[in-house]
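Mind having a look at this structure? Questions to follow.
Every protein chain except one is present and positioned as in the full complex.
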Amino acid sequence: MTDVLAVEGLTVRLTAHPDRSSILDDVSFSVAAGEVLGIVGESGSGKSMLALSVMGLLPPALTIRAGRIAVLGDELAGRSRQAWRAHRGRDMAMIFQEPMTSLNPVMRVGAQITEVLRWRGGLGRSEAWQRAFELLEQVEIPSPRSRLNAFPHELSGGMRQRVMIAIALAASPKLLIADEPSTALDVTVQAQILDLLRNLQRQSGLAMILITHDLGVIAEIADRVMVLYAGRVAETAPVRAIFNAPAHPYTQVLLGSIPDIDAPRSRLVTIPGTVPDALHMPPGCRFAPRCRFRQPRCEHAPPALRALSTDHKAACLYASGELAVPA
Amino acid sequence: MHNRSFVLGVSLVLFVALVAIFADVLAPYDPLRSNFRTRFVAPNAEHWFGTDHFGRDLLSRVIYGGRVSLTIGFFVVLVTGIAGTAIGAIAGYFRRLDNPLMRLMDALMAFPAILLAIVISAVLGASIVNVVIALSIATSPHTARIVRGSVLVVREMEYVEAGRALGASELRLLFGHVLINALAPLIVRLTYVFAIAILAEAVLSYIGVGPPPPTPTFGNIIAGERDFMETAPWTMIFPGLAIVISVLGLNLLGDGLRDVLDPRMKL
Partner (left out) sequence: MSETLLIEARGVRKHFPVRTTSFGPAPLVRAVDGVDLGIRKGETLGLVGESGCGKSTLGRLFLRLLEPTSGEILHKGIDLTSLRRKELRVQRRDLQIIFQDPFGSLNPRKTVGAIIAEAYAIHGLGTRAERVRWVAQTLDLVSLPREAAQRYPHEFSGGQRQRIGIARALALKPEFIVCDEAVSALDVSVQSQIINLMQDLQQELGLTYLFISHNLAVVRHISTRIAVMYLGRIVELANADALFARPVHPYTRALLSAVPVSHPDLPRHRHILRGDVPSATAVPTGCRFAPRCAFAEPRCRETDPALATLDDGRAVACIRAADGTLPD
């Protein structure tokens, strides 16, 4: 099964200051058709920049300095804007966190969907409207006929997110990137949207990348998980392995610091300090200053992503057993 | 500070201000002293800017004119600043007074500012004080609107609510929290008001309702030499240049300040 997306060694730096610490450093992962990859990270992890890199939408202040990004086998890193545009909207689509700012407020919803259909899909006018109607049905918007003429501000947050999903699906992409799609929504609406995404994904065999800081969402919908910390991959594993046997100290603490709604109450785990900012990245392992297992070796060089078992990798000397930790 | 326009603006304004302040030292001649033997002398080594139709040294007149024009500008800024801030702050902070106050401001703004200034000046009589009054009235409404806008935004910030939760009185909140954070647009506006005042004074003088001669101002020098534009163009060019430099400097300063004071850039 060819990967819909294969990223290898992706490194992104500030365009004006390439000597400073990287925003994304040596990130590698892949997503196959029909699979949901959950990318977990807090602020400063670079997760949003990762999504933008894959889509070819990095702001001019950032550039890809190294690595490969292959969409459906087509290598895109370092190529022209035309090359990216050929894939964007057609093979890969993205939905964002804030549907209000991602939708054009002065354009009716139907027009925003048909715009994609006619421009990307090459459909004629009436075909496009018919298809737009079908898409709204597919994303389970009630009374889709009348909603086609609505403006974004006339719809609720959940509805707007559904519209965004409809626009993203309009060109029948193979890869859908969802950047915190439900974070700004209420819990009940979030449940609806996640269900919708899961169903759509199963029906069409879509490959999906779901970026979130919410481990609950990961547990619900992801098949595999990649944990990002300060621009580097900390751990990747199937979802069960991440929850049952987290290997990287950061993943462990992340899991421990979230109140578990199903378990008896216990004091939350905390990590001292904060995520390092781009100007003050520690040498070596970027998590070392906050890690209780750190040793001098950790500060020399960034630990490589090593396989701990099939499909479970961690970038940590402690996790891969290379450290002698005193009991 | 790598903001070039800001630096240029500051330099020009400082230059003009210093010249005005040290007028007594810098001016080579008495600006009011006429000398009929040296009328309409073109710029030369003795009279760098030449002389006017009364034989008065133009350089000295322009230097002293700067003092008067800048003084007018300064007081207009002071009065507009106080009045505009007071009105805008009250209108923005106390909802019930918002409508009456702002409708009054709208009424004043319905008149073109220059026209308003001309009318007031003509009614009150031509003098420096009256020019200051007229220009202040003309520029206060827009200033009040700007302050009101900032106040409306800052008023909703949570730190204001936090102060209220601590027990602060509304006045304390207004002065201690809201106004401090609403000042940036006001400062920028006031630099533009200064520039407007200088230009407007020139217009008023040209029409004849500005400060009366012989006291020189940028404007009334030009006004006085109007008839001699063709024969002695330098009599209008130099004061005109002085206006250009002052206004340009203030505009650049205003633009630069706007960028410097933008809190987003600080973080």
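Some points to look at:
Letters A and B mark the chains in the order given here, with residues in each chain numbered from 1 onward.
Just so we're on the same page, contacts are C-beta pairs under 8 Å (C-beta built on N, C-alpha and C of every residue); 3 or more make two chains touch, one makes a residue touch a chain.
Every value quoted in this text rests on a predicted model; they were computed, and no experiment measured them.
Remark: the absent chain touches shown chains A, B in the intact complex. In the complete complex, the hidden chain is touched by one of A:81, A:265 or A:280, namely A:265.
The chain that is not drawn here is touched, among residues A:98, A:127 or A:214, by A:214. Of the listed residues A:37, A:50, A:132 or A:159, the one in contact with the hidden chain in the full complex is A:159. Take chain B: the residues that touch the chain left off the picture are 157-159, 161-169, 172, 176-177, 180-181, 263, 266-267. Along chain A, the points of touch with the absent chain fall at residues 42-43, 142, 156-159, 186-192, 194-195, 213-217, 219-220, 222, 239-240, 243, 253-254, 256-263, 265, 267-271, 274-275.
Methods note: only the chains that are shown with their structure count from here on.
For the pair chain A and chain B, the distance between mean C-alpha positions equals 54 Å.
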